[in-house]
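Left out: one protein chain. Kept in place: all the others.
Up next is chain A:
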Amino acid sequence: MATERLAAIRDDADSRPAVRRWAPGRRLLAHFALIVVTLVMLYPLVWMVASSFKPTDEIFSQPGLIPRHLQPSNYAEGWRGVSTAFSIFIENSLLISLFAIVGNVISCSLAAFAFARLHFIGRRIAYATMLVTLMLPTHVTLVPQYILFNKLGWVNTFYPLFVPHFFAVDAFFVLLMVQFIRSLPRELDEAARLDGCNPWKTYRYIVFPLLRPALVTTIIFTFIWTYNDFFKQLIYLNDVELFTVPLGLRQFLDSTGDSSWGPMLAMSTVALLPPLVLFITFQRRIVDGVATSGLKG
């Protein structure tokens, strides 16, 4: 499995410095190239933040970053929204993400413990099945899921957006945790068993607490995925009061078109703040998560 290979690679990375250095002249050139790349990458984001403080007509007449006329009222106007306050969208997004996180942490860790530590008939087949679901495009379950949730009367509620997470549908995280649990010394389980722990107690008091690093990664990426998701929210949520941040932005765009850039960019900036704060706080872990398992933003 490629991901396991990558995990192994990362473990070795710190102990084996295989770094070749550039000659001083070339090093300067490399830095120069990298700075240019970084600037190009970050410029749109910086431009967005700068423009969010400009009056709308200045945004497309002045390419410079520093606003001539500071207009923080863009934020107030955007925050008030078209018909519903932007704070409602943020609340909704955070609420859905919170439930999705709780669901993933519980259900994925339970499944991962079984796959990594318990012996049972059909383990190989079940595990392989889980891995296959990783590769499936979500579209293939989309229509029947919609029909199912429609029958349950769950369309236009938050349920379709977080309930599946309580049933370990994000196989990525199960895989992540299985690999982590396998790296824990088995002697711990043995000791617990000899002390009279059944599998539940071993899971609850030995494995789950040790799983913390993998759980943090799960929490971060569940949040980012749920928060950024657009397709499902678009399908399932119809009432403006239930709208999430992406739907709120889209509504704003639809009703104001290209006329009010300032407030639009202000709210886009606000929308990116939660993932940005998370990224700054957990930079290392996020980058490591990407390197080891191919998780993307």
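Convention: contacts are C-beta pairs under 8 Å (C-beta built on N, C-alpha and C of every residue); 3 or more make two chains touch, one makes a residue touch a chain; residues count from 1.
In the analysis below, contacts and distances are computed from a predicted model.
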(request) Select, from "Heme exporter protein A", "Hydrogenase small subunit", "Glycosyltransferase family 4 protein" or "Sugar ABC transporter permease", the UniProt-recorded name of the complex's unshown chain. (result) "Sugar ABC transporter permease"
(message) With the missing chain put back, one of A:Leu70, A:Ala85 or A:Leu118 would touch it. Which one?
(response) A:Leu118
(message) Using the touch definition from the top, which of A:Asn150, A:Ser183 or A:Thr281 touches the missing chain?
(response) A:Asn150
(request) Out of A:Gln71, A:Asn92, A:Thr218 or A:Ser268, point to the residue that touches the absent chain in the complete complex. (result) A:Ser268
(request) Pick out which of A:Thr84, A:Thr157 or A:Asn228 touches the chain that's been left out of the picture. (result) A:Asn228
(request) With the missing chain put back, which residues of chain A would touch it? List them for me. (result) 2-3, 5-6, 9-10, 12-13, 16-22, 27, 30-31, 33-34, 37-38, 41-45, 47-48, 51, 59-60, 63, 106-107, 110-111, 113-115, 118-121, 123, 126, 129-130, 133, 135-148, 150, 164, 166-169, 174, 190, 198-200, 203, 224, 227-228, 230-231, 234-235, 245-247, 249-250, 253-254, 258, 261, 264-265, 267-269, 271-272, 275-276, 279, 283, 286-287, 290-292, 294, 296-297
